[in-house]
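Once you've had a glance at the structure underneath, I'll fire off some questions.
All protein chains but one are shown at their positions in the complex.
For reference, chains read A and B in written order, and residue numbers begin at 1 within each chain.
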Amino acid sequence: MDPYQFTKMVGLSTGEKHFIWGGIAQDLRSDGRQRLHYRPISVETGVIPQANGSARVRIGATDVIASIKAELGKPSMHQPGKGKISIFVDCSPTAAPMFEGRGGEELSTELAVALQRCLLGGKSGAGAGIDLSSLIVTEGKICWDLYIDGLVVSSDGNLLDALGAAIKAALSNTGIPKVNVDLGPSPDDQPEVNVSDEEFLQFDTSGVPVIVTLTKVGRHYIVDATSDEESQMSSAVSVSVNRHGHICGLTKRGGAGLDPSVIMDMISVGKHVSEQLITVLDSEISAAEASATD
Amino acid sequence: MAIETGEETLVTPGEVVGDSSDLIAGRGAYVAHHNGKIYASLTGRRSIVPPLPGSSDQKPKVEIVGHKAHGAVPEPGSVVIARVTKVMAKTVSADIMCVGPKAVKEKFTGIIRQQDVRASEIDKVDMYLSFRPGDIVRAVVLSLGDARAYYLSTAKNELGVVSAQSMAGLGATMVPISWTEMQCPLTGQIEQRKVAKVN
Partner (left out) sequence: MMYSDIGRLNCNISYTTFSTSIRGQGSDNKEFSAMLHKALEGSIILESFPKTTVDVFALVLESGGSDLPVIISCASLALADAGIMMYDIVSSVSVTCIGKNLIIDPTSEEEDHQDASFLISCMPSRNEVTQLTLTGEWTTAKVHEAMELCIDACSKLGDIMRSCLKEAASTLQ
């Protein structure tokens, strides 16, 4: 079943639908934005003290929180030189009435899968937003397991972009404790691990991509769709783009087919929009970090 | 594109079978709005049906006849033959057995509501004096109904019970004697039914 079905349940009248369609066609949307304009974005970091890093991102009425927890673990057999990252998403029942009970589950999985695809790169780890080899403590023995949890607090469309931004902000807020390892005399010994309380390593988040979702309504596509606008979409393409303008992941949503040339066009528009989004996010994140340390 | 009437070729979904400017899309075909072409939506044989004489649209119709026979499916407006399974105060459940002349392959349930039993005095209908479990009923499909059952109606002279067995237990098929009564040929007992007028 379509997890985005809930958006279709927003009862819009024919008049409202026409208003949305007409506005998008004339490049003047219901809230006064143009097709390729984002709503105001606000970023807050360090909102969850228990986590190694956290951030809250608000885009219009969409409100999401990302928290990052690091735990010591064992690297997998196949990739002894790399740490592990898992991404989970939870849609709070307060975010939308449809999320009550098990309603949000399907959407949560879909968002988590899309985020993994956008942030974790290929199987060999190439193109990943986060360098997995920086998570290794002792090769083949100890590594950091990074748990990224996204929580949707309030939903008004464009959840994937918001979650992507929140994870990016949370990662730049994350400090991984420094670890001293005493390897025993023989290689079979259990190594002794000292986790420092004072020294933290900061992440290099420059490679973390941003996610731009282009929603196709009628013949045009828009960025940062509200849930009303999402209810009118025929299909959507989410592109994640890093600082170098490289595409790091792509997901298509919605049943309707798209012409390949339209997809290529959407990718290039997404790339263009991502440049602005990266600039906005960077300044918001550094402002949030500055106010958090004050 | 030349139109050859009667020519039959095998097509698969997505194949172009004509242009909407000179053909009408019939069963198993659809018109794509972006280019006006007619595509097949089934695997099967393409056939071109010439327009009916006297119809307003003089374009021939292109149809795809599926390569596999499907069981009949009831749709609104179709006349069905159903067997009554359960009679309740306000509704009757029945299993649909035939759609038109074709037997169904799957199980389709229908319900006849009190207001759909007959055309007159619809609020005075007593369901227990209209149907009994086991009766064979001819009905028309009103709508797809709810998730469980189709809504059926017998509110026409030619609709209603077409075959019923007497309560006497001898299993004799009763003879209709009026539009509300049937009689057992063995015992002479008269039972109440919403009887269909069979020609």
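Definition applied: a residue touches a chain if its C-beta (ideal position, glycine included) is under 8 Å from a C-beta of that chain, and two chains touch if they have at least 3 such contacts.
Keep in mind it's a predicted model, so treat the numbers as computed, not measured.
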item: Touch criterion as defined above, residue of A:23, A:60, A:121 or A:150 at the omitted chain; value: A:121
item: Given A:36, A:153, A:263 or A:280, the one touching the chain that is not displayed; value: A:263
item: Residue in contact with the excluded chain [from A:44, A:63 or A:110]; value: A:110
item: For chain B, the residues touching the chain missing from this view; value: 10, 12-16, 28, 30, 32, 39, 41-44, 66-68, 70, 144-147
item: Chain not shown, touching residues in chain A; value: 1-2, 109-110, 113, 117, 120-124, 126-127, 235, 237, 242, 245-260, 263-264, 267-268, 271
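What we mean here is this: only the chains that are shown with their structure count from here on.
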item: Computed distance of Cα centres, chain B from chain A, in Å; value: 52
